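Once you've had a glance at the structure underneath, I'll fire off some questions.
Other chains of the complex are left out, but the ones given are in their true place.
The chains carry the letters A and B, assigned in the order they are written, with residues numbered from 1 in each.
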């Protein structure tokens, strides 16, 4: 974490209308510099300046997705990591189309989704409810299949998180169920993964796994402090933890397992 | 409340840019599942999947209002409750037009507004200041008139809240003045009413009244905890209360009166 705070990577976030503020504050808390820009006239310039680009399609529109592709291609040219968060994949055919279009035109470094979203991208049928989805396939199997088919790093989040490129795979058991009770914790995680990839391009799987574990430990600490108060206090304690917890301190609590 | 948490209704929110995050977190807190979607290409599908639809015109645009109508008609076909929150009615002629257009094309189940907004919809002149308005008509009289004219349930919020369909009327005296010192508490209330209507379609007036009373008791509890700290603490305690207060616990504090 010290490295992240020292390097202070610039993360260009193109995210949804619901979580902009939370994502920006969360990224500031871990020591990254968030910048939000959506207009096609400027996204390529912002993406070129950034150390990583986050594309989150939680409230998609044709205009924004075009602009995302524009930014993604600028990032691709510079070799900048591009993270895709396919929020609500499978919920509407429009989202599926938008995701397909991004995947067709942009070289994605890492996709982060829950099992239902990743399954939906693969065309597998799950049970989708709004932007939440449930799927019965084993997440490790699902993640590997997606990594192979989409030729990108896959992070499947859930009770246990999985990171894989199809051959190397690691699971992370940190985190807390209350993360699902605060809006945008998945979306912010996408931003955190972008920050971890930005500062560690040599071993991206390890970087993603450490980002997940760190995020999870912060959540565990927040729950310990806020469990008897409620979800808003949990959110507060979580952001406080992201701003005060050093990676060194957190590390001893990481529960990673290489498969 | 237990029922709401058990049933976990999906609420499709088309709300304004200022309150998206707060609305989503508030709905999660009471046990509902919020989903935000705005693009015309997908709002019908999301509305079809949802258990209730919230239309809030706090930051209106032609495009979004068209998309709201599209979603509203999809909800109407399925018999899904549609809640309209006419934020700032009377403040600009554009808002009045947008509201009129929605009312013309969508069958609205319930309108929630303050007295000034409801009066503005009826074409009565009040004192509007930004999106806040003051009106001197007795809120019960006003609400009944609106219900008859607009043929829908009306909720007028204020020092005392009124719910009526024109013949059955109930007033609720829960709540706290500090709710007006936090942005979006009226907008979130629209979402909460949507959730209550989603799970209780047999007696909608009673459902709305209970939603209002529960919301008000949560505010009272929050004020008791935060009054000496400030408005941000009040907001925090309010969301915490929404996430921890059971309907059973709250019920004994309800101050409803059937007229």
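The working rule: a contact is a pair of C-beta atoms (placed from the backbone, for glycine too) under 8 Å apart; a residue touches a chain by one contact, two chains touch by 3 or more.
Everything numeric here is computed off the predicted structure, so don't read it as measured data.
Participant: Of the identical chains, 2 are shown. What's the total across the complete complex as given in this file?
Facilitator: Assembly-level count of identical protein chains is 3.
Here is the rule we go by: only the chains that are shown with their structure count from here on.
Participant: Fit subunit A onto subunit B over the CA trace and report the rotation angle, somewhere between 0 and 180 degrees, nearest 5.
Facilitator: For the C-alpha superposition of subunit A onto subunit B, the angle is 120 degrees.
Participant: In whole angstrom, how far does the Cα centroid of subunit A sit from the Cα centroid of subunit B?
Facilitator: The mean C-alpha positions of subunit A and subunit B differ by 32 Å.
Participant: For subunit A, which residues are in contact with subunit B within the complex?
Facilitator: On the subunit A side, the touching residues are 16-19, 21-22, 58-62, 88, 91-95, 128-132, 181-184, 229-233, 235-236.
Participant: Where on subunit B does subunit A make contact in their complex?
Facilitator: 10, 12, 17, 20-21, 24-25, 28-29, 33-39, 41-42, 45-46, 49-50, 235-244
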